[in-house]
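Note that one protein chain is taken out, while the other chains of the complex remain in position.
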Amino acid sequence: MVFILKPGVSQEKIDCFIRSWEAKGFSTILSVGTEHTAVCLLGNTAAVDLEHVVQTSGIVEYGRRVTEQYKAVNRTVHTDDTLIPVGNAVIGEGSFTVIAGPCSVESEEQIIKVAESVKASGAKLLRGGAFKPRTSPYSFQGIGADGLNLLLEAKKATGLPIVSEIMNQTQIPLFEDIDVIQIGARNMQNFDLLKAVGQLKKPVLLKRGLANSIEELLMSAEYIMSEGNDQIILCERGIRTFETMTRNTLDLSAVVLLKQKSHLPVIVDPSHATGIRSLVAPLSKAVLAVGADGLLVEVHNDPAHALCDGGQSLDPGQFAGLMETLKTRATVEKKLI
Amino acid sequence: MVFILKPGVSQEKIDCFIRSWEAKGFSTILSVGTEHTAVCLLGNTAAVDLEHVVQTSGIVEYGRRVTEQYKAVNRTVHTDDTLIPVGNAVIGEGSFTVIAGPCSVESEEQIIKVAESVKASGAKLLRGGAFKPRTSPYSFQGIGADGLNLLLEAKKATGLPIVSEIMNQTQIPLFEDIDVIQIGARNMQNFDLLKAVGQLKKPVLLKRGLANSIEELLMSAEYIMSEGNDQIILCERGIRTFETMTRNTLDLSAVVLLKQKSHLPVIVDPSHATGIRSLVAPLSKAVLAVGADGLLVEVHNDPAHALCDGGQSLDPGQFAGLMETLKTRATVEKKLI
Amino acid sequence: MVFILKPGVSQEKIDCFIRSWEAKGFSTILSVGTEHTAVCLLGNTAAVDLEHVVQTSGIVEYGRRVTEQYKAVNRTVHTDDTLIPVGNAVIGEGSFTVIAGPCSVESEEQIIKVAESVKASGAKLLRGGAFKPRTSPYSFQGIGADGLNLLLEAKKATGLPIVSEIMNQTQIPLFEDIDVIQIGARNMQNFDLLKAVGQLKKPVLLKRGLANSIEELLMSAEYIMSEGNDQIILCERGIRTFETMTRNTLDLSAVVLLKQKSHLPVIVDPSHATGIRSLVAPLSKAVLAVGADGLLVEVHNDPAHALCDGGQSLDPGQFAGLMETLKTRATVEKKLI
Partner (left out) sequence: MVFILKPGVSQEKIDCFIRSWEAKGFSTILSVGTEHTAVCLLGNTAAVDLEHVVQTSGIVEYGRRVTEQYKAVNRTVHTDDTLIPVGNAVIGEGSFTVIAGPCSVESEEQIIKVAESVKASGAKLLRGGAFKPRTSPYSFQGIGADGLNLLLEAKKATGLPIVSEIMNQTQIPLFEDIDVIQIGARNMQNFDLLKAVGQLKKPVLLKRGLANSIEELLMSAEYIMSEGNDQIILCERGIRTFETMTRNTLDLSAVVLLKQKSHLPVIVDPSHATGIRSLVAPLSKAVLAVGADGLLVEVHNDPAHALCDGGQSLDPGQFAGLMETLKTRATVEKKLI
């Protein structure tokens, strides 16, 4: 149940209103937007007489039952778009933010080279994997903590903020200087990890699981936000279907639905979704056109010799070409890139 | 196995070459393109010595084994884009052809009203269902042959060519004046129907089945083309996955792959794929951006009272708005709309 | 809405009751069971006052709204198991009926050999494909009408009734002497074919489509039964999922649910579901244990040289072994085999 407050209500009265509900055993979410302030009740609200509250509280303009299970991330509770400022970018603010970099950090030379080239082409953040979740224990597992240090070197060299994937909550201290913590598809329902990053004050890039519904992605975001962290970037990256010609099936309808149902920004990763280099550029154009807030794209200085996922990586020249294509289209979409 | 012929070889020599293979029990496909002419062998070519043929035939420039099961529809056999002229449109010729109309034909007034409005907004073909495949025997099954007549009335009134769905091969005579025969998702592997429309000289709009892979769609097109009809428009319309928030999951990667692997034009139906009106416009923009040759979109003069699928239909005003949006983007994509 | 009639009501009164509803525009289904007779109304029953009918009709004991879309095949409408007598078997009558034979009829010698061996092992019906739905137009398509004649020869030789697959409704005359018409997975929603076989007085074996839900299978059976033919055998044969190690994923939960929700018998085809010979025997045991009414299993006299699906076929010796295994277990399940 969400209560939209009258304009100009004092903070004191809001606090008092919230305390009265918490005294009755409800949790609450306070949502301050540009147009109005709202208080959302969590818990079993079946017995709450909505009309009675509106008439007697003195500060409530109107109320609504929130039928969806997700409350804090729900656009009916918080109508403003959530903005995620990182470096020079503000993800979600009508821009189209491109995050680029290699699947895995391999060496200082490699990551700095890639960072410089993607920055030159217009990427706003650098991605790179230090810890890699791999199906086989015998596959390359990433270079670990050293990789995070190399990413920070690349940040020093280029100024690009860093996105890197965490594997479990014990690694949080290692990510202190990383700008955006990525939670990968396989960890989307690692609830203890979600709770742990929910207590940070740091943006989280949350990827949709291979077998997870749109609603489950929102529920996982709710885990993070209900702990206090609203700096969440949702990421569609393909779901598992019977089709075998692509690694996964990219679900662009999800982008539209996520933005309708939630106030969180949504980006798309066509590289992992398809696993096929020649699909990345046309799908990236579709990602921009469908209304996403950005793109996560794999770029490697030498894809043929990449330690991981070379077959889906663009080389710097291909990425530069893609960015030119996107910039022309972004103008039409009235989006900054 | 495909043989690319030397330039300027006489028809007589080609015929002789083809007869020599057919005498050995192979079937052949002759493909005449702008850049070269090719002859494709069908059958067990394992024992054919490709190099020997190149050296001794006198007319073959080079040869290649075609490892894919689809031969006639394969872009390596026929490199030119196949063009489908219908009315004022040429589908596949670098344009973006919009086909619009109601799920079902309901009355003369309705279909003419819709036809006029979609034509005014820029649609090049009119779609409408006369025979409707419905999960339940108790649901509205379409108005049948009368619906085809009403569509022809609408064609008379507006000049728009007609697309309508056939249910089985005994109905072919009814479709004599219909411009494009649609084979629906449930009939994509109705092989007798595919063979029957393969013997017509009329464009066929072939929809991907709900559980069919990209390769199976190409194999179904191969059924049609191997009977002699190459006027085939492929249509992606969503596949069945675990996600329940949309009716099906629209697979835009398929568009790119189909155009890479085949010379046939590819269009997309976001209305049936999602079943949700508010997704149609953003996905239509993505369809254009990803490189499709056109769009199939449901438009009804009064969606709230449609006999079928009203929840996914645009009204004429919404469709006009969508077309304006698409026209701006088509310019950037250098596509006529 | 279904009305359970009082015991001993005269046929005249029932006819009168039915006519009164049909006069109001409803269709009806009359269901005569061992325990009671029921009349089911089809159409928009929202405005019908159930209690009023019970009190005023004089012949209704009680009524119930049928919320499911399937009515005629619904167990709440017709509580008795439907029995399908074919040859010496009565499918659905507490027995476990095994139907066996090759994927394709290849020659008289082959089909008679297989028929004799499967009969000796205890199969009650012979299956064999004359018309084969194949993904590729270049694959073996079956030997056609000749195949049906050879099946009838095998019937003459062994007495086994015949099951064979139809491809479209124009073939119905060819199947006049075939005992059971099979509708394959790809035709499960070929609604014109369903309506056509619904007008026959002959058992229909209806296979679940690759991407069709349990409810859709029941709706397709409803198409047949609403035309007057209740001799329908449902067949689970695997659905399409992301798993690639088996051809499809066999869904044995479906067997239990179908038998709970419908009065029709249910059999299972583990050969097509998995495509792997070594899985057929263990899954057949599971099929018996889970409560199915029978089994459809591929047996070929020489699987290594079968023209179709040899990799999943048992040879006669393996089939004999399987039947021994099943007979022991059938005793425990108190089922005749």
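A few comments on the model shown:
Chains: A, B and C, in written order; residue numbering restarts at 1 for each.
Quick note on the criterion: a contact is a pair of C-beta atoms (placed from the backbone, for glycine too) under 8 Å apart; a residue touches a chain by one contact, two chains touch by 3 or more.
These numbers come from a predicted model, not from an experiment.
The residue from C:Asp80, C:Glu108 or C:Asp251 that touches the chain not shown here is C:Asp251. From the set A:His52, A:Arg134 or A:His305, the residue in touch with the chain omitted from the display is A:Arg134, counting the whole complex. Listed by residue number, the positions of chain B touching the unshown chain are 240-242, 244.
Residues of chain C that touch the chain left out of view are 211, 213-215, 239, 241-246, 249-257, 260, 273-274, 276, 278-279, 282-283, 285-291, 328-329, 332.
Seen across the whole complex, the unshown chain contacts chain A at 42-43, 69, 71, 133-138, 167-170, 186-187, 189-193, 195, 209-211, 216, 219, 222-223, 226, 240.
Basically, only the chains that are shown with their structure count from here on.
Distance from the chain B centre to the chain C centre is 35 Å, each centre being the mean of its Cα atoms. For chain C, residues that reach two or more other chains under the stated contact definition are 240.
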